[in-house]
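Left out: one protein chain. Kept in place: all the others.
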Amino acid sequence: MSTVTDAPPLAPAPAPKERPPRKRRRLTPYWLLLPGILWLLVFFALPMVYQASTSVQTGSLEDGYQVTWHFATYWDAVADYWPQFLRSIVYAGAATVLCLVLGYPLAYLIAFRAGRWRNLILVLVIAPFFTSFLIRTLAWKTILADSGPVVGALNSLHVLDVTSWLGITAGDRVLATPLAVICGLTYNFLPFMILPLYTSLERIDGRLHEAAGDLYARPFTTFRKVTFPLSMPGVVSGTLLTFIPASGDYVNADLLGSTDTRMVGNVIQTQFLRILDYPTAAALSFVLMAGILAVVTLYIRKSGTEDLV
Amino acid sequence: MAPIRWLRRRLVVIAGLLTLGYLLLPNIVVTVFSFNNPKGRFNYEWQRFSTDAWTDPCGVADLCGSLSLSLQIAAWATLGATVLGTMIAFALVRYRFRARGAVNSLIFLPMAMPEVVMAASLLTLFLNLGAQLGFWTILIAHIMFCLSFVVTAVKARVMSMDPRLEQAAQDLYAGPAQTFLRVTLPIAAPGIAAGALLAFALSFDDFIITNFNAGSTVTFPMFVWGSAQRGTPVQINVIGTAMFLVAVLFVLAGMVISNRRNRQKAS
């Protein structure tokens, strides 16, 4: 039985002897964050500052560089290399669209139709990562070789005539053309599309399909009105994870392309590592970064998915 | 009509399998060409069957040296990124603190940044500081770009964890350290393992950032890149195939073991 008293004043509570974890707990998150965040600040954020300052320096390798607020470097860089910028955006955009078109059926297959094969297919999507992507990209040189069966088939089907007319292949070759680069980019970043798509598709309750069917939606309408909208988070993060690295990539353009398919990544790499024109290289990568951040921000706003991380 | 309907029902499956074929085609080529005996320096055209490369995988100068360097760097980068990333993930999920938005952005930005930009700016820093390019600069760079991915993987796991489990541990006389060791860490382990695996794969396979910050040090991807210019030895196909097989077998073995364990438990 209990009594609730008219609050007889308790004997004054003994002074709290220990109150240790409570105060200290307020500092815990900062200690946890400190090393990692410091690492990112010093080796990610600080380099950006250095690069920003490099991009407005003038001078030469021999005499050293000084900050002269020489913004003209930016104009020169854009004026000289706008075709490469344009190519980067077009190639990366095309690869992203292709990844979405190719990746969606596979992600859908894994999520809803694979049954007991689901894990095996997932492993097969991820396992190629462990073969160095450079080796795999080199394999495309063999696959798309001029005398190989793929090019032969495309030729006899007159597909290459169409792509030539579109300007993404030249003559009866695929290698060293934009098509080869786009094909390589698509291949390389496809898993980055499939995995987020799969994650968001897998979360969808299968009964929703039945419900939609029950409410007179044909399979394709079900997909358009129910499945696809619900997979939007996957679509958004998949397209970002594909577009961003693709737009800065220079490996595919180098291995599968020609001097006519050089992307902005190739220019930055050459300027930095071969020509040693640091201000131009820094300015170029700043323009690329600004462009991508703008695209990403706009895209995230538009699609209304703020919660990507 | 019947075949068309059959096809329409299986359209998704067929398209998906075609994509899977597209994804695996290069691996098949790499495997097949690991048994090639090429004429000349490049291994792009089929000549005749040979197992020479498989019997002598280190037969090319510097190949195995670069491979072991890559494995070393990947191991250390995984360790560093996993420890730092796990700490950040816990802070983000379990505590309220100021500057949360700023921390989130700092985690997100490296993932939203083309590698070439990070590579170039990090090189600018190292050049300005007069740092000696090599093992340490590569390791620093790898920890930096793996960190965010670890945070994301661990965060997802910790977020789905019932906070009452930790309260239950505290209620059962486990102090903060004990609670973390006995309850939090074991439950978060799958997320941490996933993050670590991702970090290992990313680090082992990284080329762009490494290429900028390696100086004269040669990792395995850089060796492959160099050989693409000078001549591709069959041995790189052997290594690539072996890595692929090891990964597949590893995962399949894990799956079989966990299946068997589940079945045992159920019985």
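Chains here go by letter, A and B, matching the order in which they are written, and residues are numbered from 1 within each.
We adopt the following convention: a residue touches a chain if its C-beta (ideal position, glycine included) is under 8 Å from a C-beta of that chain, and two chains touch if they have at least 3 such contacts.
We take it that contacts and distances are computed from a predicted model.
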> If you look up the hidden chain in UniProt, what protein name do you find among "NAD(P)/FAD-dependent oxidoreductase", "Spermidine/putrescine import ATP-binding protein PotA", "4Fe-4S ferredoxin-type domain-containing protein" or "Planctomycete cytochrome C"?
Replying inline: "Spermidine/putrescine import ATP-binding protein PotA"
> Which listed residue, B:Ala75, B:Ala99 or B:Leu165, touches the chain dropped from view?
Replying inline: B:Leu165
>> One chain is left out of this view; which of B:Leu127, B:Ile187 or B:Leu252 touches it in the full complex?
In response: B:Ile187
>> To test your reading of the contact rule: which positions on chain B touch the chain that is missing from view?
In response: 162, 164-165, 167-175, 178-179, 182-183, 186-187, 265-266
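One rule holds in what follows: only the chains that are shown with their structure count from here on.
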>> Can you compute the centre-to-centre distance for chain A and chain B, using the mean CA position of each chain? Integer Å is fine.
In response: 15
>> If we count contacts the way the header does, which residues on chain A are in touch with chain B in the complex?
In response: 21, 28-30, 32-33, 35-37, 39-41, 43-48, 50-51, 54, 102-103, 105-110, 113, 119-121, 123-143, 145, 187, 190-191, 194, 240-241, 244-245, 247-251, 255, 265, 268-269, 272-273, 278, 281-282, 285-286, 288-289, 292-293, 296, 308-309
> Tell me, which parts of chain B touch chain A in their complex?
Replying inline: 12-13, 15-20, 22-27, 29-30, 33, 44-45, 84-85, 87-88, 90-91, 94-97, 103-104, 106-118, 120-125, 127-128, 140-141, 143-144, 147-148, 151-152, 155, 176, 201, 204-205, 207-208, 211-212, 220-221, 224-225, 228, 232, 236-237, 239-241, 243-244, 246-248, 251-252, 255
